[in-house]
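To start, I am sharing the structure in question, which I have written as structure tokens.
A protein chain is absent from this complex, but the other protein chains hold their places.
In this document, chain identifiers A, B and C correspond to the written order of the chains, with residue numbering beginning at 1 in each.
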Amino acid sequence: MNYKIQDIEKSFEGRIIENLGNNDYVIKINDNEHKLKIITMNSKGIEFILDQKYHKAKYLEQSTNEMNIVIDNVPITINRNTHFDEVVYKITGGASGADAQLSLKSQIPGKVVSISVSEGDSVKKGDVVCTLESMKMQVAIKSHKDGVVKTIKVKETGTVAKGDVVAEIE
Amino acid sequence: MNYKIQDIEKSFEGRIIENLGNNDYVIKINDNEHKLKIITMNSKGIEFILDQKYHKAKYLEQSTNEMNIVIDNVPITINRNTHFDEVVYKITGGASGADAQLSLKSQIPGKVVSISVSEGDSVKKGDVVCTLESMKMQVAIKSHKDGVVKTIKVKETGTVAKGDVVAEIE
Amino acid sequence: MIEKVLIANRGEIALRVIRTCKRLGIKTVAVYSDEDYNSMHVKQATEAYHIGEASPAKSYLNQEKILEVILSSGSDAIHPGYGFLSENSDFATTCEKNNINFIGPSGKSMDLCGDKMQCKAAMLKAKVPTVPGSPGLVKDVNDAEKIANDIGYPVMLKSVYGGGGRGIRIVTNDKELREGFETVTSESISAVGKSAIIVEKYLEKTRHIEYQMCRDKHGNAVHIFERECSIQRRNQKLIEQTPSPIVDQETRDRVGELVVKASEAVDYTNLGTAEFLRADNGEFYFIEINARLQVEHPISEMVSGLDFVKLQIDIANGEPLPFKQKDLKMNGYAIECRINAEDTFLDFAPSTGPVPDVTIPSGPSVRCDTYLYPGCTVSPFYDSLMAKLCTWGQTFDESRTRMLTALNDFYIQGVETSIPLYKTILNSEEYKKGDLSTDFLKRHGMIDKLTEDLKKEKIEKSEAAIAAAIVHSEYFNSRIQNNPSSSSNWKYKLD
Partner (left out) sequence: MIEKVLIANRGEIALRVIRTCKRLGIKTVAVYSDEDYNSMHVKQATEAYHIGEASPAKSYLNQEKILEVILSSGSDAIHPGYGFLSENSDFATTCEKNNINFIGPSGKSMDLCGDKMQCKAAMLKAKVPTVPGSPGLVKDVNDAEKIANDIGYPVMLKSVYGGGGRGIRIVTNDKELREGFETVTSESISAVGKSAIIVEKYLEKTRHIEYQMCRDKHGNAVHIFERECSIQRRNQKLIEQTPSPIVDQETRDRVGELVVKASEAVDYTNLGTAEFLRADNGEFYFIEINARLQVEHPISEMVSGLDFVKLQIDIANGEPLPFKQKDLKMNGYAIECRINAEDTFLDFAPSTGPVPDVTIPSGPSVRCDTYLYPGCTVSPFYDSLMAKLCTWGQTFDESRTRMLTALNDFYIQGVETSIPLYKTILNSEEYKKGDLSTDFLKRHGMIDKLTEDLKKEKIEKSEAAIAAAIVHSEYFNSRIQNNPSSSSNWKYKLD
């Protein structure tokens, strides 16, 4: 299997090459073999010793191609596939690929305080589409690209959850 | 239902008398009514507010008549029955009823270092029957009553778990 | 003598007050909104009363309801914490009238502290330096221009009805001043229907340094040293420390004497904070008094050895201070990091939701005041402060390295936090050197440094992450797809 870590250039080819019994395995990552001892494991996480070093990982959400894990308190997004060319992956800050998207999503939950655009308006990347209030703060949701506002999906005084679509911009 | 707390003389008659909805209940213990709000509950424990006071209980082992709970970090054994006369309950320190028992049980786990009696020996209450080692300490297991050693259930260098029968004394 | 205290607050500060009361054998009464029935302060108090809906206006700011609970629960005192009703002089006065011991200054003194203009006037009278500027509201644009020329440009035009950066202009000459005056006036009128402008010297590269005030009901007053709180975002403090790296003993004593004067000038009783701006030339200017226990009080507790909540209760009980200024000695160095639920990369936008798992750091000279526990929720209704992580050391570097270790141990699942930013800051040369100012983050490019650090951390953990992914792929994926892994003889049993 091939793996890629978000924000890191290098890609990794990795697999288990031997089961030594007693929860000890040999794994190969790129050209190097490592000793892996599993301490505990279930579908939510794993504790293991890699070579001589203890690690603890939590498995968060995952799809076929992408998995979010927290390793030793560090959150990491891993993309996996048998052939990497097929996968389009995100960069933190969300520039690449975002332009192609129709939906403007809110990255925070909150109450809609005001809406700054109307359907049919032209907007530029970075223009304020609406303002949310959360934890006594006002936060502006800004357009992710240049375009025309196709639909607005929220109402004033309504509430928005994290990841909800605020507007569609063509 | 009738309840009795180990080591306390008083017995309690208690039941739920009203469900107010929204996880609020009215319960009656002896002659007094109390407001009970359940915060969370499952088979392992409960968090609730009784009148105006928060409590957290864990349900440990239980049989039909006896339940062990830990309430606000205090371990308590409760006996329950519809009619209390039927229940024989233990006192901490284990005096009452213990004389009638055949089995001498170990209250600690450990390795058998030495056995001080043979089958057929007469023993008095408090005589050392065998010695266990645990956590670098030697602990004597003493006879719980006067009697004759019927059988010895352990061997030197063998291990004993908590609650294991060490010997039977008639 | 106070025997039962209602705590009109929530979160970590409610827990802080409960902790000391418990130790002193004082009963505590918690209040809670719909959002908080499962919160720690409800669980730890002697009694807990529900007071209303999630929105602060309908619960923690509901004076009538809180007063009702004080009376029905038989509480003889109230501790307001910080925020909510803590600096509401009407509420303090109501408590006084109802014979309830309000643990804080009198309503009258609070009133004076809350009115920035009156307070500034009182300080000028007491010879406590304030930021140079108009003694009060300016009459018109000509008056403003005259003052600006007296104190020298750049100056700040500020509408007293503004706040949070609105209704403020920085101007550097007469022309800009005349234009700015127009703008600020019209902004203020359009926002609140009236305008009232003051002029103040604009200071660059300032440090925020504050002093712990302490005065009993008999007029005995001391200061309990300074705290430097220069590292901020949007005028909100992120990291505080004591002592300040630029305050020597001579300065500490000299400004400390001003602080005592300030507390006398407003007849302040109980604990409070006198905030100063320290200009780059070394001058200290009084800004305002925070008439309550401060968020960052633990670091002052650490270097003074005092329990401030006990001190507050003792003062409220009318006891005289058990020490004089000369008895107070600063011991060691302390740092506080405010662990906020916010996304540094989204311009510090709030991050809320369930926290399924949390690991609270601990250890020698580590203190973490927090309401977090595994399974709790960070609510969008209240502020973003989840925890205050404080460390002490005999040297600054001991305190700093203890903080770094503690930050590394701190894990909060489910929300974004300011922890990674603090690791970057505490590791930076600029922080180590004490090169602080209120624009620290921007001036030293901390967000860019953070981005780099996060990438480095990912590279460091990449092999372990891939190992965890391999196990997951080979075992769980094969299971999900009902297609046994081909590349390995995988036999680990699920638990």
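Points to keep in mind about this one:
In this text, a contact is a pair of C-beta atoms (placed from the backbone, for glycine too) under 8 Å apart; a residue touches a chain by one contact, two chains touch by 3 or more.
Computed from a prediction, not measured in an experiment: that's the story for all the values here.
Counting the whole complex, the residues of chain B in touch with the unshown chain are 1, 3, 5-8, 10, 12, 14-19, 23, 25, 27, 29, 34, 36, 38, 40-43, 46, 48, 50, 53, 55, 57-59, 62, 67, 69-74, 76, 78, 80, 92-93, 107-110, 134-137, 139, 162.
As for the chain not pictured, it touches chain A at residues 37, 39-40, 47, 49, 52-54, 56. Residue-level contact of chain C with the missing chain is found at 19, 22-24, 298, 301, 305-307, 331-332, 360, 362-365, 367-368, 394, 398, 401-402, 404-405.
Everything below uses one rule, namely that only the chains that are shown with their structure count from here on.
Note on chain placement: the centre of chain A and the centre of chain B lie 51 Å apart, centres being C-alpha means.
Here the CA centre of chain B is 49 Å from the CA centre of chain C. With centres defined as mean CA coordinates, chain C is found 32 Å away from chain A.
Residue positions of chain B touching 2 or more other chains: there are none.
Chain C has no residue in contact with two or more other chains.
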